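Missing here is one protein chain; the remaining ones are kept as they sit in the complex.
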Amino acid sequence: METPEALRDRLLARFPGASIELVPNGSPSAQVSFRIGPAALREVACFLRDDAELALDQCSNVTGLDVPDREVVETVKESQPGAPGGPPVVTERKQTRLQPGHLEVVYHLYSVARRQGPVILRARTGNRTDAVTLPSLTPVWRSCEFQEREVFDLFGVVFEGHPDLRRILMWDAFVGHPMRKDYVEPDDYEWEPTPHGDVLAKARRHYPSAAAPGAVQPSP
Amino acid sequence: MMLPDPAATGLARVRKIEGDALGLRTPAFAPTEGAGDLLEVSLGPHHPSTHGVFRMDVVLDGERIVRLKPVFGYLHRNHEKLGEATSYLGSMPYTDRLDYLNSMTNNWAYALAVEKLAGIPVTERAEYVRVVLAELSRLLNHTCLAGFLMQDCGCSGTPLMYAFREREKILDLFESLSGSRMMCNVQRFGGCRVDPSAEWLAATRRLVDGYGAFLDEFEALLSGNEIVMARTQGVGRLPAALAVNAGITGPMLRASGVGHDLRKVDGYGVYPRFNFRVPIGRDGDVYDRYMVRMLEMRESIAILDQALRDLPGGPILDPKAKQRGLRPKAGEAYGRIEGPKGEIGFFLVSDGTGNPTRYRVRAPSFVNLTVLEDLCLGHTVADAVIILGSIDIVLGEVDR
Amino acid sequence: MLGKGLLQGLAVTAKNLVGSYHDPARYVTQEYPEVPPKLPEAYRNFPFLVSETADDPMGTLRCVACQICEKECPPQCIYIEKSKDKKPDATGKPQIYPAVFAIDTAVCMSCQICVEVCPFDAIKMDQEFAIAATDRFGGLLLNREQLAKPNAYYHQIHPTEAAEVDARLAAERRAAEEKARLAAAAKAAPKAAAPASAAMSPTRTAPAPTAAVPPPAPPPSSP
Amino acid sequence: MILAVAPASPADAWLERAPLLLRDALTGWLPDALRPWVSALLSIAVILGVFGLLFAYMTLAERKLLGRMQNRPGPNRTGPFGLLQPFADAIKALTKEDIVPRAADRVLHFLAPVVLVALSLLGLAVIPFGRNLVAVELEAAVLYFFAAGAATELSIFMAGWASRNKYSLLAAMRALAQLISYEVPLLLSVVPVVVVAGSLSTTGIVAAQGGWAAGIWPHWHALTPWGFSAFAVFMIAALAESNRSPFDLPEAESELIAGHLTEYSGFKYALFFMAEYLGMAALSAMAVTLFLGGWQAPLGLLEFVPSYAWFGVKLLLLLLGFIWIRATFPRLRIDQLTRLSWKFLVPLALVNLLNGGFWAATADWSGPAAAVRWLVSALLVVVPFVALARSLAAGYGPRTYRYAPS
Partner (left out) sequence: MSDAPTAASVPGPISAEERDELRRHGILLTSVQELYNWGRSHSVWPLNFGLACCAIEMIAASMAKFDIARFGSEVFRPSPRQADLIIVSGTVTKKMAPHVVRLWNQMPEPKYCIAMGACAISGGPFKQGYNVLKGIDRYIPVDIYIPGCPPRPEALLHGLVELQEKIRQQPLRGPDAPRHLRSDLPCDATVPELGATDIEPPFSPDVWKPPTLVRPDKA
């Protein structure tokens, strides 16, 4: 199979307007991936599937990723005109900026016919709240059907063109997307004999009278 | 005694899914002309043949299935979320509980993914031991599957009893090696936690030598049985093109005639050193899926033979390989192996801390269920039950 | 011919029916309550705490309340509170001990990671499995007293492993003593009058049994 | 053995006459007007007692034999060797809460098991359990038996319908299909027996099977070509009629939970259970009567054993066959079930009618002609069997498998 760089160039040549970039991978696995803009995702996917050399006929794995909003502290240098004739006065100021997070969907593609792979596609949503729509690849690979439903259920990515986008693992009336990093679990804590860490914090909330509920024996 | 082709029964194809690029989805069937009311039945989540807490919402025209919607999530126990809150080592025992019949292969797939992510080499002896354990696990899984499938066909427990009789023999081996019957937790990053002793290897050899006789008896009981053939042949046909596109892997894909086996394709571990064949079916029906597994077991016996013969000495686990407090460099890795049910993969994303920031399980039986509706449409409830049985699902893995 | 497969199947079940009366391979039932299961040495169910002696289990726990197992336990079923004071351990060195050590067997998944990570060989896996209870909290939460079992019991259930552990511990102790002796000798060297450090320290009589001779098996302490 | 010296006629043996003697002893002191009534009641009580016990121990035998075929002992701790297991189950079942679903038809829901048990018992009235041991002597006993038996499937339909449960409803539909399909071969397989024996009375049919050819080959119908074929068809249809594996479609556990029984608990469920075994026993008893010579001994030498013992032995063997089959086979599908009946059993039974007629018409052939008679009859069985089996099995069979090129 061609190198990722060659494939990227070929894709760029085939889809000139599309946003296609190579995402490096720092781990020894060196499985690099392609980040594709949502606009061209479906066409690129179809091309990858139907291209005779690649023949990526199987989408093995579909994953969601949650990159939460992050506060970035950055230093801003401001230069103001100083005293006339003198050098400008440069003041450094730290400011925090909210870097909006996003949701990402990762597709692992393999070729059963040519026994090669993986080619990894990624697509990103605009943010984590309102612009969470991505094109569905279910019409390209049936194997995405349930896995995209799962990503919708647990991460909240809305797949456009999915034939049956409903919750799959949680019940229909459920609100929220549990696999997101900021998901808060329902507080169903009642009594735990061996609490520590987060559980201990919960225990303290529930039993404020017991300063540090340790491994306690139930009262007879 | 075969059902006629659904197309010939007056069930017309009525609906085409929009945007279906390949036209591979089997459209829903319309009920026969002049049929009475349709019956909606919910098979599961408590049902003897759903292999756990799985549910199929079916719409029946008489006994014929007009629509079938699988409903998941009754065993969704947040495996992936827990994996992101647990250290790399701490997730290993959790993987035992994914496909709880095959903790050995789950362990291996997870270890492989972490080894890829952190660049950990595996010792030679451990590679062989992994093969031995994985093939024993495959024997166990396929044996149990055949038993459960025949139970679904309406046997009064006999094949299942024989299957579990053999399963107990394999479990005894697992238990004497790892300390647990089902939740073995054997693999570690870079090798195995335990080193099989000479006695253990001898016991395994005895089991492997006797397994062929068991398979012969089991096949005498069932494979040539006219009722089994009538029930399973021609039921739930899966065409190869749909199988590949729908991400079907493992014996189910091979039963459809695609000779795709990750042991050959990826050649992970030391599999390229072994001489074995990949049986494939032609019709992709329930009988083929059953028979492919029976034949695969015979190949597993051949692999076990060679692995036990060639097992090298040396350390089982590299003492330098870090287990506790492993912090791989930021990056990601997808590792997959040929599990007994198909491609089991782990996708791990590290941000350089002690926990993975994304821990994803690519569960074969979950993806294999994609085509359940396609296989069942036009068949009867009794067929749906054995079709589900032949897909070989384990809910721990489907719902995670 | 139609029926051949059916007859073959009938023959198989008939063979098993007859075989169940004379062939042990075709009659595999182990009548559990009467015939106790043959547990392999490696079998593990729930952890227990190793104490050096059976007489004073609380005084001779190997556990030093380092809390590594509590932190590493995947389902977080261990709870430890450190003691405020120190007690001498087996080698006489003052150590912190667990004031509270509880394992919730209603949560434990028998994964053995606590055993693997314990640097002091203080926690091992028990083989007791017949522990059904009618009361979840009273019966399944095991405290320090219920968890402590003597080293001899450990030898009884995992002989090979226990022998290795004891050998290793003895070697470590010898090395420590050697080191201490050398240090003492180095300190004593200027005072030439110091007698040979034969009488090292009378308190350090290691109670650990040697690896070669397992101690007589006492009755297992009831859980 | 007391009877080692056989009396002139086995019918006069003391053990042979013991049941009748006992009855006479019990009823002898009664006025003549009462005597037939009391003896009828006595027969009912005996049939209920014997078949009640038979039911109890059939369940145990089934569990134990199934266990043995599956390499395990089965129930063995309730009483010595588990012999009290059926009684523990009975106590449990009788004291269990009885639940009637709110939506169910209460009357039908209650009637179904009662009717089923009553009808299963009715058939036993005309079975000759031994020489002179028949509760009701009827001219048209065979007709009566099958009329009573046909109604059992109806009560299964009642149960399925009354439960207002979708699984039960599916089971009810299956039961109807099964009923209609298998009554036909069941009855057709009996017709040649009636033709050959020239009687509709069960005692007459048993009497027709008395004696031995060459002193060793009993004149049982099952031991003639046409009889064997009829016997096989009868047994297969009997399996289906009593809803036993591989025809247990209405109760198909792996598909329909418990089918028509899904909504039944406690003693009503126990009644269904009982009816299944009683029905099985009744059909087996009929098979023994029609094809296996009833209470006749297999060899003249063995006539000293009382006739009812022979009947019991044959009945038990057939019942064991039911258990053996249950332990081995998977279940058929509903369309295969009906196809097996209409495309295989019914044609086979129809040809067999001809065969039976031929046999009856050639009753006086002897010498070399007898050999021709046997040959023709055998051909009339084998040829249709092969042809029908081939058409039934068309489209499936063992397959050969390939391996992927590596």
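Descriptive notes on the structure:
Each chain carries a letter (A, B, C and D) given by its place in the written order, and its residues are counted from 1.
Here is the rule we use: contacts are C-beta pairs under 8 Å (C-beta built on N, C-alpha and C of every residue); 3 or more make two chains touch, one makes a residue touch a chain.
Quick caveat, the model's predicted, so the values are computed rather than measured.
Considering the complete complex, the chain that is not shown touches A, B, C, D.
Here the missing chain is touched by one residue of B:G73, B:G236 or B:G378, and it is B:G73. Interface note for the absent chain: among D:L54, D:I257, D:A297 or D:L340, the touching residue is D:I257. Within the full complex, the residue among C:A106, C:A170 or C:A188 touching the omitted chain is C:A106.
In the full complex, chain A makes contact with the omitted chain through residues 169-171, 173-176, 178, 183, 185-186, 188, 190-191, 198-199, 207, 209-210, 213-219. Residues touching the missing chain, restricted to chain D, are 63, 67, 70-78, 82, 84-85, 87-93, 95-99, 253, 257-258, 261-266, 269 (touch as defined at the top). Interface residues of chain B facing the missing partner chain: 45-48, 52-53, 73-79, 81-82, 85, 93-94, 97, 100-101, 160-161, 164-165, 167-168, 181-183, 395-396, 399.
In this text, only the chains that are shown with their structure count from here on.
With A-C and A-B as the two chain pairs, more C-beta contacts join A-B. With centres taken as mean Cα positions, chain C sits 35 Å from chain B. Distance between chain centres (mean CA atoms), chain A to chain D: 67 Å. Across the assembly, chain B contributes 158, 162, 165, 221-229, 260 as residues in contact with two or more other chains.
Residue positions of chain A touching 2 or more other chains: there are none.
Chain D contributes residues 65, 68-73, 324-325, 327-329, 386, 389-390, 392-393 to its touches with chain C in the complex.
Put simply, chain B touches chain C in their complex at residues 86-87, 89-94, 96-97, 158, 162, 165, 168, 172, 175-180, 183, 185, 193-194, 217, 220-229, 323-324.
Residues 2-6, 8-9, 11-13, 16, 28, 40-44, 72, 74, 109-113, 116-117, 125 of chain C are the ones touching chain B in the complex.
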